[in-house]
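Structure first, commentary second.
Every protein chain but one is kept in place in this view of the complex.
Order as written gives the chain letters A, B, C and D; numbering starts at 1 within each chain.
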Amino acid sequence: MILGKVIGSVWSTRKDENLVGSKFLIVKQLDLDYKEKDNFVVAVDSVGAGEGEIVLVATGSSARQTTITKNKPVDAVVMAIVDKLDITKR
Amino acid sequence: MILGKVIGSVWSTRKDENLVGSKFLIVKQLDLDYKEKDNFVVAVDSVGAGEGEIVLVATGSSARQTTITKNKPVDAVVMAIVDKLDITKR
Amino acid sequence: MILGKVIGSVWSTRKDENLVGSKFLIVKQLDLDYKEKDNFVVAVDSVGAGEGEIVLVATGSSARQTTITKNKPVDAVVMAIVDKLDITKR
Amino acid sequence: MILGKVIGSVWSTRKDENLVGSKFLIVKQLDLDYKEKDNFVVAVDSVGAGEGEIVLVATGSSARQTTITKNKPVDAVVMAIVDKLDITKR
Partner (left out) sequence: MILGKVIGSVWSTRKDENLVGSKFLIVKQLDLDYKEKDNFVVAVDSVGAGEGEIVLVATGSSARQTTITKNKPVDAVVMAIVDKLDITKR
């Protein structure tokens, strides 16, 4: 999964009919110090993630394994909100 | 999903028989300021997207989850037209 | 899908038994001016594409959605031959 | 599969209900001299991998082919712990 931060959302009225009600979040990719990378992905929210929250994003067919995204044309889903990273001191 | 802009289309008469009638759009990838990146992808249209429109593209097996692309050999589909991006001021 | 140009083929006698008869094409990736990039992919032919032809390549599970590639261990297929690109003047 | 090293884990209480009990490992990608690259992936553990261990990570739909990850929204799984690399002298 990708580590990212929700920085906004995408508004869309004309879309695949199965996507009505889905919320598209803009997720900036993060490094392990929570610094934003240039990359971003648009992902459907499945856990009620709000702006500014650190999240995990699953991509590909795995993005369709939630109740909200099942059988829908979406390739990225926010499936977890991160409390903290636990990294061994080195 | 990828954020992109429709800049044209691909003409093809010799193609997989299941693809007759599919429209192949050329979609340039965009950054969050709508500036075009070098990357582009050829994606099947499922929402009636026209040239110049800002869109979302789903890739991989998820690209086959629309009525138009089901069971077809396509790995990218335009599944939403973007009205606007709503990004938190920072 | 990827835009590419067929520049050759791969000969292989020892391969998965389901791949006997499949033709492996070497496809160089192209930019929108038909200039070759460094990247290439080996893709199974499903449309009778010849050397020098401009083609579209579908990757991932979508590459198995043709009669020729169904249930076979291939992750890239040439599924369309390009007549021309129609790009809006800008 | 990706060669990597487990350097920590991700704590998450709010997540997809099917992911309760899954352990999210932070895996830094390695080169063939076990030197860490900048890239990392968050992967679910399926083999009891501990911090500091060298592992293999399977991604995409293949990440859902373990008892622990089946039908869950995860796109990366640690499915093997590496004893050693056996590379031909050159």
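Going forward, a contact is a pair of C-beta atoms (placed from the backbone, for glycine too) under 8 Å apart; a residue touches a chain by one contact, two chains touch by 3 or more.
Fair warning: this is a prediction, and the values are worked out from it, not measured in the lab.
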What subunit D residues would touch the chain not displayed? 1-3, 31-32, 46-48, 56, 58-66, 69, 77, 79-88, 90
For subunit C, which positions touch the chain that isn't shown here? 7-16, 18-19, 24, 26, 38, 40-43, 51-52, 60-61, 63-64, 71-76
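We adopt the following convention: only the chains that are shown with their structure count from here on.
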If you average the CA atoms of subunit A and of subunit C, how many Å lie between those two points? 31
What whole-Å value do you get for the distance between subunit B and subunit C if each is reduced to the mean of its CA atoms? 19
Send over the residues of subunit C in touch with two or more other chains. 61
